[in-house]
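Note that one protein chain is taken out, while the other chains of the complex remain in position.
Labels run A, B and C following the written order; every chain starts at residue 1.
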Amino acid sequence: MILVTNNPKVQGDPGISCDKEYIEGSLKDVLIAVRDRIHKGHKLLSHPLSGSLKPNETPYKSILISKEAGSMDWDSLQIIENSIKVCEKFVRYPKKCGYNNQERLLADFSEVDYQLIVAALKSAADKVGGEIL
Amino acid sequence: MGKYRVVHYINQFFAQIGGEEKADYRPEAREGFVGPGMAFNAAFGDKAEIVGTVICGDSYFNENLEAATKEVLDLIKSFEPDIVIAGPAFNAGRYGMACGTVASTVEKELGIPAITGMYVENPGVDSFKKDIYIISTKSSAAGMRDAVKTMAALAMKLAAGEEIGASAEEGYIPNGIRVNFFEEKRGSERAVDMLLAKMAGKPYTTEFPMPDFDRVEPRPAVKDITKATIALVTSGGIVPKGNPDHIESSSASKYGKYDIEGVFDLTESTYETAHGGYDPVAANQDADRVLPVDILREYEKAGKIGKLHRYFYSTTGNGTAVASAKAYAAAIGKELVADGVDAVILTST
Amino acid sequence: MKLELGNIFIRDIRFDSVSKVEKGILFVNADELRDHLLEDENIKSVSLEIARPGESIRILPVKDVIEPRVKVQGSGGIFPGILSKVSTVGSGRTHVLKGAAVVTTGKIVGFQEGIIDMSGPGADYTPFSKLNNLVVVCEPVDGLKQYAHEKAVRLAGLKAAAYLGKLAKDVEPDEVKVYETPSLKEGIEKYPDLPRVAYVQMLQTQGLLHDTYVYGLDMKHSLPTMLYPTELMDGAVVSGNCVSACDKNTTYHHLNNPVVHDLFAKHGTELNFVGVIITNENVYLADKERSSDWSAKLAEFFGVDGVIISQEGFGNPDTDLIMNCKKIEAKGIKTVIITDEYAGRDGASQSLADADASADAVVTAGNANMLVSLPPMEKVIGHPEVANVIAGGFEGSLQQDGTIVVELQAITGATNELGFNKLSAR
Partner (left out) sequence: MVKEIERAGLPVVHMCTVVPISLTVGANRIVPTVAIPHPLGNPALSIEEEKELRRKLIDKALKALTTEVEEQTVFEQ
């Protein structure tokens, strides 16, 4: 399993011991990196539009893909392409600003993304004997 | 405030000039209303009035599209209207195309709001529903009364610059722009009603149509491939180096057409991809990996195919968006047929 | 399973020295309720406010809305597995303070969201503007983590609702409605000629601030299962979902699930309402596959002719929705899905993140990206500065005169995907 993320909290958590690909960039950059991996035959394991936060709200995204690359997976492809389209639809609109506490806001977005991917990792761990957590 | 000035466009039949035998009737303007215009005037009450009617035969219009449009437009303009109403055309195909052309050109070139009315299966609907409001009518003139009522109401709103509601409220054919409005029943009750209809095999209307999944009949196979002219088309975004036409990296609104006379191989220094939907490294190194010009030239020389068409067409769009490229794909298709191409190899990434 | 719902119509809510329900008025002893809620050591302070229909009041950010109910007869208590012990609810008799609600607000995260305007144009979009609301504003103890904070506010809302609900225990209801679901076998015998219908309810279960609890169980850890519809009316399903105000299902929505009510309205006459299949919306894709397989399998097993599928939330649940629809249709069972749209502010973008030809009967609750302008209110309960970061709000959305321009998605319950409202789009 490979965790593609731009969330420093996810990247920095030693408790998440699977392979990580850290993206220094935007939420969309993470989606693009995952898309390119899917084109190479990796499978999507968690939904790229995790959470109900809109792509022009939260800057963070963490996505799980398979470590193995086989033949290209059509379902994964469809989901990532649709997710990129949704992202593009939202980022046309101005980003929300922090009203007085940008740091708190970013920390909260980071925390939510972190918790959502932990929930996905738990689902994954149940299947592979818990070795990844 | 004075009455809004309305110009009405109708064909030779509704002007009571004649049927098919008079379909070549040339554009003509008359003061005031003609034929169904009377019903419109009645529906406007004291809010508006038809100041002039422009008449044109359906054959004349469709066979002389550019000239007729200009003539009709000039006549309409001479009345200085606030709003233009074309038709309704019901299920008459050529009349529908004329009404759609007139109304959309009036909006585009004169900046005056214009509407028309058609039966949902009129070919004019698909061509123009995104450009203008087309009121949904019955298939024949028996639906004139309802059509006039709905068209007049929407026309008055447009003339006054009022906000236009959802298609279901105003009666126009859905144009892909989603507009909110309040239904009479709540969503759950509508869902129960819809399910009861669906289970009983009765008609119902979905509130959100899924994207178009229609099909086209396969064309006959090429009889003799060694004599055939084959054209290359790609949605993989292959363009001459530097992307001279500035094809956008995704959901491109245009396509590129490139001359490959004398080109035998696409190289790193001559071609690249403009596509943003995949990792471009492999395609930039060797664009033949997306658009196989090299092998087709080889086959052309060896007589395995008749000829590689002189131009290739290129656009971007990930697989699924290939479906949305409808308008320009139709244009490409037309051109290829006109140029005598026999078959197409379309490559997608 | 049979439940009698005794509705007591509430037309006003007031603070008083004694909490009671009298002649349609809900009196609340604020100190007593506050003390009750402060028993939770994670809560530092509680303030209570009243917001009535038509008043110039804006509440934000809203976390949950809960209707006060009490179990009068039958097994179990309201909110089983959370406030009451885990025993099956949905039968006997339950009293409801109809027209009243508890609204919780609290800034759990920086982007906390949800607006309820009690008057003006915003009031048209939220059903909660028509209720007499007791607003519970909770402040957590310092340094409380988000998940603990969410839980504390969630429980405070449920406890406040239960506290008010108890006042209805011995009050004579203004009307009594009876809802009954026979067993599968009885149903077939009783209504041999009616089409059999189930309701597939998708519950938000992605993780922090995106969770739903069924008898206290975090639904993301469950396989799809079935409920008698009346179990929902006793609080079997509780919202822990704080994100996407317009299309999250509050606990109030679960208690008053409109699909359940509208199916019951035709039960025994035009259809045979068999029951509710609840399923989840997990982030992990294999979970989505498994859960949709399971909901289709349950629908097949119940031998239904049709199902209504409702959604909760934005984005990836579109994938669950289409999977459920496709797999259930593939079993030869007719489906209608209820969703909402994100078609952009101009309404021109593709509305859903997924699509399939089998989804040919769709009910939409409207375009959540539509802009609305909300004029200032005389009183704001909660945190007005939150408007600028609220989902659907954007930079500068809080204007100098107090007007806020937001997307519809900022308004609590505006595009509810259970079909609670009349708002739609074409």
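Just so we're on the same page, a contact is a pair of C-beta atoms (placed from the backbone, for glycine too) under 8 Å apart; a residue touches a chain by one contact, two chains touch by 3 or more.
Since we're looking at a predicted model, the values are computed, not measured.
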item: Displayed chains contacting the withheld chain; value: A, B
item: Listed residues B:65, B:142 or B:282, member touching the removed chain; value: B:282
item: Candidates B:6, B:144, B:179 or B:233 - the one touching the absent chain; value: B:233
item: Residue ranges of chain A at the interface with the undisplayed chain; value: 36, 39-41, 72, 74, 77-78
item: Missing-chain contacts mapped onto chain B; value: 213-216, 218-223, 225, 228, 230, 233, 235-236, 278-283, 285-286, 288-292, 294-296, 298-299, 304-305, 315, 317, 319-320, 322-323, 325-326, 329-330, 332-334, 336-337, 341-349
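One rule holds for everything that comes next: only the chains that are shown with their structure count from here on.
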item: Contact graph of the chains (line, ring, star, complete, other); value: complete
item: Chain whose average C-alpha position is farthest from chain A's own; value: B
item: Between chain A and chain B, centroid-to-centroid distance (C-alpha), Å; value: 39
item: Where chain B and chain C are represented by their mean Cα positions, the distance between them in whole Å; value: 43
item: Cα-centroid distance, chain A relative to chain C, in whole angstrom; value: 28
item: Residue list for chain B, restricted to those that touch at least two other chains; value: none
item: Residues of chain A engaged with two or more neighbouring chains; value: 78, 82
item: Chain B partner contacts - residues on chain C that touch it in the complex; value: 124, 195, 197, 258-259, 261-263, 265-266, 270-271, 305-308, 334-336, 338-339, 341, 343, 346-348, 350-352, 355-357, 359-367, 370, 408, 416, 418-426
item: In the complex, chain A residues that touch chain B; value: 35-36, 39, 77-78, 81-82, 88
item: Contact set on chain A toward chain C in their complex; value: 44-54, 57-58, 64, 75-76, 78-79, 82-83, 85-86, 89-90, 92-101, 104-105, 107-109, 111-112, 115-120, 123-124, 127
